[in-house]
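Not every chain is included here, but those present sit where they belong.
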Amino acid sequence: MLSSEENGILTQVGPGTPVGQVMRRYWLPALLSTDVPAPDCPPVRVKLLGEELVAFRDTQGAVGLLEEHCPHRLASLFLGRNEENGLRCVYHGWKFDVLGNCVDMPNEPEESRFKEKIRTKSYPTMEQGGVIWAYMGPPEKRPAEPGMEWSRAPERQRYVSKTIEYCNFAQAAEGGIDTVHSSFLHNNDLSNTRHFKRIDTAPILEVERTSYGFRYAGIRNLGEIGNYVRIYQFVLPFHQFRSHQVDFEGSGERQAIPLIQGHMWVPIDDEKTMVFNWMLVADEDKAMTPDFILKRETGAGRGPNGEGVVRHQTRANDWLIDRQRQRTKTFTGIPGLNTQDLAVQESMGPIIDRSREHLGSTDKAVIQFRKCLLDAARDLQNGIDPPGSDSKTYRGIRPADLTIPKNVRWQEAAKDKLLARW
Amino acid sequence: MLSSEENGILTQVGPGTPVGQVMRRYWLPALLSTDVPAPDCPPVRVKLLGEELVAFRDTQGAVGLLEEHCPHRLASLFLGRNEENGLRCVYHGWKFDVLGNCVDMPNEPEESRFKEKIRTKSYPTMEQGGVIWAYMGPPEKRPAEPGMEWSRAPERQRYVSKTIEYCNFAQAAEGGIDTVHSSFLHNNDLSNTRHFKRIDTAPILEVERTSYGFRYAGIRNLGEIGNYVRIYQFVLPFHQFRSHQVDFEGSGERQAIPLIQGHMWVPIDDEKTMVFNWMLVADEDKAMTPDFILKRETGAGRGPNGEGVVRHQTRANDWLIDRQRQRTKTFTGIPGLNTQDLAVQESMGPIIDRSREHLGSTDKAVIQFRKCLLDAARDLQNGIDPPGSDSKTYRGIRPADLTIPKNVRWQEAAKDKLLARW
C-alpha cells in the first residue's frame, strides 16, 4: 500500500515527472524492428512516455525517431514521405534526417539559410534483438548500448512480440512480478485442483535487492524431495526475466525446452502500456522453431486470431469471458495466459489507487518493485544515477528454476544457473 | 427554476453529497431478481449512486452486493468465480461471503490469520416484488424492509422491467411527475386532436405534501359531468405511482383492467439512471397475463425488438425520429410511450441547468419534487430523518383516478380508493 502521493509518483511518466526522468536514463524499447521493416518504408507513429513521435527507417537502414509534428507549422510527419535519407513533410516539403537536421526546405528562396537554424527533436536509436531501442534522456548521460542476454543471443534462439495494454505500466509490471497468481489466474485445468494445495498457492518469497533492481525466489516445499525454487530477475525500469522447462512435441519427437522468458512494460502514456513479450531458448542445440513459437504465442493468447497489438478481447466486451467454461474448465473462463493477465490488470481501472490495497506476505516482490522505482526517483533528484543505468550490471544475469535440498540456500545452489551464457 | 447551487445539490448523488446521503437512508432497487437468476450464477456489475459494485447470488440463494474491486490488489470481482457460498477473486483466490467477510485466502500460509482482518465493503440486500433492494446508509439507521403495495402484492398481479436512461435521475423523475405532457408528447393519434382542448392540456394541479413525499391531483373540467381527477403519489426518494383503467382484448373477451403503474428512477451516477418500470393489476380477480404484459411493454417501447436495458434509440441516432410520421400520425414521430419520455429528457443534455427554466402553473408538482428533496437534504444535515425513511407511512397508499361532482373535494371522494389493498 502506498500513499496517494507515492502512487502518483510511481505511475506518472511524462517529461519532468520523477519516474519519467528515471526511465529517460535507460535505453527503452520503442518498437519492433519489423514495424519499419525496410529502408524508406512508411513512417509509423510511436508514443513513448507520453511523447508523440514518428519513426522511420532511412535509405541506409538507420532508424529515426522524431517528434511527430513538423517544427514549421506542426503538421504530422506521420503523413510524411520517407525519401532519400530523410522524412519529408507533405505540407511544405521540409525534410529531416534521422538526427533531426533539416536537410531541405524547398519553400524558401534558394539563397535562404533559414534551414540551418532548424532542427527537430530527435532521439538516438539502436537495434538489438529485433527491437529498436531509444534513448530519451540527457545526451551526456547516455548509457552504453543495452544488452539483455536475450537481445544479444543469436537470432535463431529468440522471439519477440508486442501487445497493447490499457492500463498504467506499473499495474502491468506488478502482475508480471507476482509469481503467486499463476496457480489461480492461469489455472487452466480445474480437474487437477479441486482443492488448493498451499504448496503451490502460498510459496515463501525471498527478495534481494541488486545493482540492477532485484531478484526474488518463490520457494515451494516439496516435502522430502526438498524445495522447488523459481528465481525471477527484475531489471529496472520494467524488465522481468523468468525461466522454466517446457515440454514440446512439434513435428519431431517430444523434448524438454529450457525456456527463458520475460516482458518489458513500456509506458505509452500514464494509462496505456506497450508490452513486449520475449522468449529465449536457453540451449544452443535447440532453436526457436516456427512450430514452437506458434504454440507458445497461441497459449499466451497471441496466436493466429489471437491478441496482438490490436486486441479484440477488451473491457468493452468483458474480455469475452465464458462463464460456462469458467464454471467447468478454467479458473477465469478467459482464453490465453497473457490475456488473463491483461484482463485482471485492466479490470482494476487504468490507474489503481494503491492506498486502498491490503498486501499480504506473498506481495513482497511487488512491494520491492515499488520501492526500487521510488528510491530511484528520489535518488535521481539528489544526483544519483539510477541502478543499472550504465547498461552493465544486468548483462551477466539469468533467471533460474530448480529443486534443491532443504538445507541448501538457493543463492548458492543456483549460482551457476543464474549466469548468462550469451 | 433553481439557483445553480440548488441545482447541484438536487442532482449529485455520490458518497457524501446531501441528496446522496438522503438516498442512502432508504432501501434502493439495485437490480432485478432475474439479473442473478439462480444460486451460484455468474456475478454482475451494478453501479449505484456512483459506487461500483458487484452482485452475486450465493449457494443459499442470498444476494451479496460487494464493492467491485477486491481489497487485496483491486482486481474486479466481476471476473470472480461464484463458488460454494462465496465470490472468489480470480487473481489470488481470496473469497468473500455475502456479508463481505474474507472466508478463504489460499495464497497465504496455512497458519496465517491475515484473512480475519480483511473485510470488503458489503451492503445489506433483500428481495421483494422481483427486485433486489439494497441499503447503503449507516447500519444503525437501516429502515424496516421496504414494502410498496405493488412489491408486496402476489406475483401474479405484477410485472417489473428496467431501462437505462442517459441523464440525471431528477430530470427523468420530473418527466414522470409531470402529468401534463402526456397530452402532447404521448399523443399518438393526431387525427383526434387537430386543435388542443384546454380541458386536456391545461389541467388544474393541486399538490399536497405528505409524510412520505407528496400527492397531487390533475383536475380536468368535464363541464356538467363534473371533474375528472388523476391522483399521483410521489414517494421519496424517486418513486411515482399512478393509475388508470386499461381496455384490453387478449385471447379472451374485451375487459377493463384497473392498472396501477409507476417508475423508480434509480441513479447509476450523476449522468445515468436505471429506470425500473412496474405495473400492478389492482383487481385480485384479474391476473397479469403474458399477453397483457407484451402489449403494455410494447406500447411503452420495451416490447420484443424494443428498448430494454440495452437501447437502440439514443441521442446518437436522434432516437430514430421519423419526420414523416411526426407530420402525419404522432406528435413526436418516435415510437414507444416511454421512449418518447427518454428522448425528450435526454434531449436536454445529461444534467440541465434549472436556472434557465421558465416554469408555469402546471409545473407545481415538479416544483414540489425539488422542494421535497432539497428540504430532506437540508433537514438531514440538521439530524432530521428523511420523510418515509421508516418504510412505514407509504405502505398504505395508492394512486387513483376518478370522476367527481364539481362541489366535492377529491381528498374526500377518493379517500377509499387511495388505500392500498395489499
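In order of appearance the chains are A and B, and numbering begins at 1 in each one.
Convention: contacts are C-beta pairs under 8 Å (C-beta built on N, C-alpha and C of every residue); 3 or more make two chains touch, one makes a residue touch a chain.
Predicted model, so just to flag it, every value in this text is computed and none were measured.
This structure file defines a homomeric complex of 3 copies, of which 2 are shown in place.
Basically, only the chains that are shown with their structure count from here on.
Matching CA atoms, the turn from chain A to chain B amounts to 120°, rounded to the nearest 5.
Residues 174, 180-181, 183-185, 196, 198, 201-202, 204, 318-319, 321, 323, 326-327, 331-332, 334, 340, 343-345, 347-349, 352-353, 356-363, 366 of chain A are the ones touching chain B in the complex. Residue ranges on chain B touching chain A, taken from their complex, read 42, 69, 71-76, 78-79, 81, 90-93, 105-110, 112, 114, 117-118.
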